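Shown here: the complex without one of its protein chains, the others still in place.
Here is chain A:
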Amino acid sequence: MIKAVMVINTQGKPRLAKFYDFLTVDKQQELIRSVFGVLCSRAENVSNFMEADSIFGPDSRLVYKHYATLYFVFVFDTCENELAVLDLIQVFVETLDKCFRNVCELDIVFNYSKLHTILDEIVFGGQVLETSSAEIMKAVEEISKLEASSNSITLVPKTVSGWRNR
């Protein structure tokens, strides 16, 4: 089972954090910090696995991938295959890339909800659900369409909200 998915930037700021077992926010923060602490000390061109027993308890494994300014981190237990999860990260990033056309950190910062939608189509309750990015895209697009159509009924014009900040 996948225990957690995190996206952390190279400064240690979390961009996405999803824990498939409930954890208090303090615990989440602590875990993300310690993961980042180890990640940033690792050299390039080493394996993508990290000993996570000390952080997440026995039998946990951690796989990460480093893209530009972001670390994509998956934490899982003995029921998953390390290489498969590594592929899964690839799938996740590919899908993001398709969704946002050359994804960059800003896309991920501003599309918090969509990120969750995408991830939910890949990992479902800790189980790997789908590994084809085309399928994932299909589902995500339909969900977005549905969301948009249900939002268009609302009476408050979205542009108004922007004024307040100026």
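To be clear about the criterion, a contact is a pair of C-beta atoms (placed from the backbone, for glycine too) under 8 Å apart; a residue touches a chain by one contact, two chains touch by 3 or more; residues count from 1.
Please note the rule applied: contacts and distances are computed from a predicted model.
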Next item on the list: Could you check which of "Palmitoyltransferase", "S-phase kinase-associated protein 1", "AP-3 complex subunit delta" or "AP-2 complex subunit alpha" matches the UniProt name for the chain that's left out?
Entry: "AP-3 complex subunit delta"
Margin query: Touching the absent chain: which residues on chain A qualify?
Written below: 14-18, 20, 22, 24-26, 28-29, 42-43, 45-51, 58-59, 79-84, 86-87, 109-110, 112-113, 116-117, 120, 124-131, 135, 139, 142-143, 146-147, 149-151, 153-154, 156, 158, 160-165
